[in-house]
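Structure first, then comments.
Heads up, one of the protein chains got dropped from this complex, but the rest are sitting where they should.
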Amino acid sequence: MKIKVLFFAKLREVFETNQLVITFTESDNKVSDVLTALRHKEGVWAEELNENKSFRIAVNQEMVAEDVVVNDGDEVALFPPVTGG
Amino acid sequence: MKIKVLFFAKLREVFETNQLVITFTESDNKVSDVLTALRHKEGVWAEELNENKSFRIAVNQEMVAEDVVVNDGDEVALFPPVTGG
Amino acid sequence: MSVRVQTEDFDVSQEMLVLRQKNPKVGAVASFVGVVRDLNDGDEVSALTLEHYPGMTERSLEEIVSEAKSRWNIYDALIIHRVGTLLPLDQIVLVLVTSAHRGESFKACEFLMDYLKTRAPFWKKEQTSSGERWVDARTTDSVAAMRWETTDDE
Partner (left out) sequence: MSVRVQTEDFDVSQEMLVLRQKNPKVGAVASFVGVVRDLNDGDEVSALTLEHYPGMTERSLEEIVSEAKSRWNIYDALIIHRVGTLLPLDQIVLVLVTSAHRGESFKACEFLMDYLKTRAPFWKKEQTSSGERWVDARTTDSVAAMRWETTDDE
């Protein structure tokens, strides 16, 4: 299954991309598996997505926690705490 | 001593005047003496300024209580609770 | 001049611009506009006449603004209150407050309205389907003003 992952603001800049696609061979994955896959890219990826960093996760444009299940075709987004208004 | 008394809104309408002057022969008067003098006019005066009616008092354009002293030339105003805004 | 009593209408955008234009430290502008409703206490209202106490009105509004400035860390405040005859949908009152951050301007704006409602000498007379009548003061307004008398929540 394929999961599209979007990055915004500082994460977009540090990762030098605004999106990528992760392919899982098995089904039954969670947001935490997406994070694990990204951390395996090491360097800035492991650094910015470290558990002690504060970032937010959205699945299909709703903010969620790491234990939420992701399905084929889902749009996951990772971004810093919001600062609008 | 002379005290000018102004009336606003419903009190102005009921009393059919927007102001009058009260002359006290002795000095050392309070707002309560102004009210007593007006109540002696009886009719609507006694009725509208009855103690169970709710009205407000200002002396020289500051809201005050009945026990405030009034001096020669003071401007006293009597009006209903305010309803602006 | 932070207080105006006038018969003319006002333009909120314009007043906002004037209040903050010289101050690039302003990050927040809270405002309130009171409007004439076509219904009050169950009766249709066709017009409203606002009477005031010239002199005392401006003075009491200025006192209220001073008090807001002493209580909260705000840059500026403006109160415009109309008098004379107004129709449903007409603007009656404008309160504007500028500050660096939003919390202060929200609190000061609500405080100004609550104090104005109980302390500034304005009186409303309604023209309704059942004749003219003076509007009665609301207990809810006294209650709203009273909460600012208690210990400051700053």
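Labels for the chains are A, B and C, by order of writing; each one numbers its residues from 1.
Everything that follows uses one rule, which is that a residue touches a chain if its C-beta (ideal position, glycine included) is under 8 Å from a C-beta of that chain, and two chains touch if they have at least 3 such contacts.
Predicted model only: the values in this text are computed from it and were never measured.
In the intact complex, which of the depicted chains does the undisplayed chain touch?
When the entire complex is considered, the left-out chain reaches A, C.
So which bits of subunit A touch the chain we can't see?
These residues touch the chain not displayed: 6, 8-10, 54, 58, 61-63, 77, 79-85.
Extract the touching residues of subunit C with respect to the undisplayed chain.
On the side of subunit C, residues 11-14, 16, 20-21, 24-39, 88-89, 100-103, 105-106, 109-110, 113, 140, 144 touch the unshown chain.
By our rule, only the chains that are shown with their structure count from here on.
Name the chain whose C-alpha centroid is farthest from the C-alpha centroid of subunit C.
Between subunit C and the rest, the longest centre separation is with A.
Need the CA-centroid distance for the pair subunit A / subunit C, whole Å please.
Those two chain centres are 48 Å apart.
How many angstrom lie between the centres of subunit B and subunit C, each centre taken as the mean Cα position?
Subunit B and subunit C have C-alpha centres separated by 27 Å.
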